[in-house]
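Note that one protein chain of the assembly has been removed; the remaining protein chains are unaltered in position.
Chain lettering (A and B) follows the sequence in which the chains are written, and residue indices restart at 1 in each chain.
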Amino acid sequence: MARTPLTFTLNDAETGVFVVPGSNLLDVLRRGAGDLTPKQGCAQGTCGSCTVLIDGVPHLSCLTLAETVEGRRIDTTGGLAGGPDLHPLQQAVMEGFAAQCGFCTAGMLMAAKALLDRTPNPTRDEVIEAISGNLCRCTGYEPIVDAILTASARMQGRTA
Amino acid sequence: MAIHKGRGFACINYPIGMNLGGDPAQALVHSTPDGKFMVALSAIDLGQGMKSVTRQIASETLGVPVEDVYVDTADSDTGPHDMGSFASRGTHRVGNAVIRASAEARKQMLEAAAEELEVNASDLDTDGKGNIHVKGAPSRSITVADTAMAAQFKQGRTLAGRGIFLIPPSDADAETGEMTPVTCFAHAALVIDLEVDDETGDVEVKEINSAYEVGRALNPKLVEQQLIGGAWMGVSHALYETTEPQYPKRDHGPQDFNTYLMPGPGQIVPHNIAVLERPAEDAPFGGKGPGEMCANPVLPAVANAIYNAVGIRCDRLPITPEKILRGLRANGGARPQQVR
Partner (left out) sequence: MSSTEFRKDLFADERDDTLKEIGKPTIRQDILGHVTGRTKYFDDHLFDGLLHMRAVRSPHHHARIRRIDTEAAARMPGVRRVVTAKDVPVNLNTLLSLINFGRDDEPLCAHDKVRFLGETVAWIIADTEREARDAVAQVRVDYEPLPHVLDVEEALKPDAPVVNEVYPNNTFDYHGKYDHQKLRFGDVNAAFARADHVIEAEYQMSPIEQAPIETCGAIAAPEQNGRFVCHTNTQALFFSLGTTAKLLDTPSSRLHFIGGTAGGGFGGKVDSIVEPTAVLGAMLTGRPVKFAWDRYEEMQVGAPRGGERWRIKDGVMRDGTIIAREFTGFFDSGAYMRLSPYAIIKGTGHLPGPYSIPNVASNVYCVVANRTPATAMRGFGITAVDFSIECHMDRVAEAVGMNPIELRILNAYRDGDMKAHRRKAKNTALIECCQVAAGKAGWSISADAMAQSSLRGGGLGERGAIPETATDEEGRIGERRAGRTRDTAPSRQPTGRVPAGHAGQAVTAAPVQNPDMEIEIERIGHRIAAQQGAAPAPRAPQPPAGQPTPPRAAPPAAAPQSSYAPPPSPQATAPTYQQPPAPTPPPAPTPPTPPAASEPYKPEQPFSRGVNRPGTSRFLSGTRRR
């Protein structure tokens, strides 16, 4: 099948892959670029496990045509930690026991990062709204909301 | 048209482990040359924390820091047989197998240390911080790391252990149903407070107050994860979930998460939990598996609270707004019961 070249920035790295036209971004990231951190939960845009940031805005990568990201910046959970240090969101999810099976976690972190990037001091309702497109079957959501608020507070030098 | 408050109660017990037994679990434990311990299993971690709780069980039994234990599961080439993660059997069955494997490894470890310290192994104890010392004389000690090095390179001894745990299989009687289903039970009771909108049939769960008896909370945060998440699932089962809304007809079954309903983060219910711990005699450190039973009492408690609020017995799950509105119509409106 004919393939076309596609270049984008993935977590600060220039990335080039060849894609079958019509491929979705999730497949291209996972099998083309080898970033396995976005997960496929439904392939229908309903679970949020595949959430990535495109130019800082959260997108469902399973519903995104790969060709549309040409030249754009993509962030995934694979690039969330700055080197060996965890991002405050990761730290808060870890310490807050806000993940069980972990399958939704990477998408949840991307939705949360997009929120904190644009709203450093979100209210509880804003956190809830930000992750309302991300399903979790294990936790009942409360520990996740708490963890995001904790991370926000720490990033702002507050105690949650 | 009004909002009606209701309060409901339910309590349950739950059998721990596969019914009628016959479900073995095995574990293998061995030390690296510098005294770290690897636990090989075939148990499955599907989020409940199997890797973590068996790691803590191994750490406690070996008497070494939890950081020095790593659980490797599940590779059929290296992990010994286990029946699987179901029937609340993980903590009970695998946990016991890990205790046995770790106990044997500990015995080897203490004997190796005894040889180095020139004392009897029975006079030795661990401090849980990586040291082995003579009971009552903490200064006469050797580190676990040095013990492992000596065992491996000087004494030619493995610090390893095997464990299997099995409740032998039995059967149920055809005529009376007599059986030994399991050897221990977890318990729970909870109170649901909710509101019913008699115009829309909508139910909003406002608060849960619960008591769960789990034998022993081997890791209190893992237990809390199960209880909070499990009660959420119970609310979801009670009010939203089914693959066949017209059961037994198969029409209009949901095919995705747009049509299969579950509460979202905007519907978090405050849940005040009390954890009770009455250790079971054959459970690892007394701990029973809390993972399954936590959802069960929520379903009837929600139904009972709805009856208390509007006087409708909702005997068919899930309790959708449609069922409530039909009940209200049949009753000629809401019939709030006694305030509790």
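Definition applied: a residue touches a chain if its C-beta (ideal position, glycine included) is under 8 Å from a C-beta of that chain, and two chains touch if they have at least 3 such contacts.
Model, not experiment: these values are computed from the prediction.
One of B:G35, B:P297 or B:G327 touches the chain omitted from the figure, and that residue is B:P297.
The residue from A:I74, A:A99 or A:V127 that touches the chain not shown here is A:A99. Residues of chain A in contact with the chain left out of this view: 1, 20, 31, 34, 36-44, 46-47, 49, 76-78, 80-81, 86, 89-91, 93-95, 97, 99-106, 109, 135-138, 142.
What we mean here is this: only the chains that are shown with their structure count from here on.
Measuring from the averaged C-alpha position of chain A to that of chain B gives a distance of 29 Å. Partner chain A is touched in their complex by these residues of chain B: 46-49, 221-222, 224-225, 228-229, 231-233, 256-258, 262, 264-266, 268, 271.
Those residues of chain A whose C-beta lies close enough to touch chain B in the complex are 42, 44, 46-47, 97, 100-103, 127-129, 131-132, 135, 137-145.
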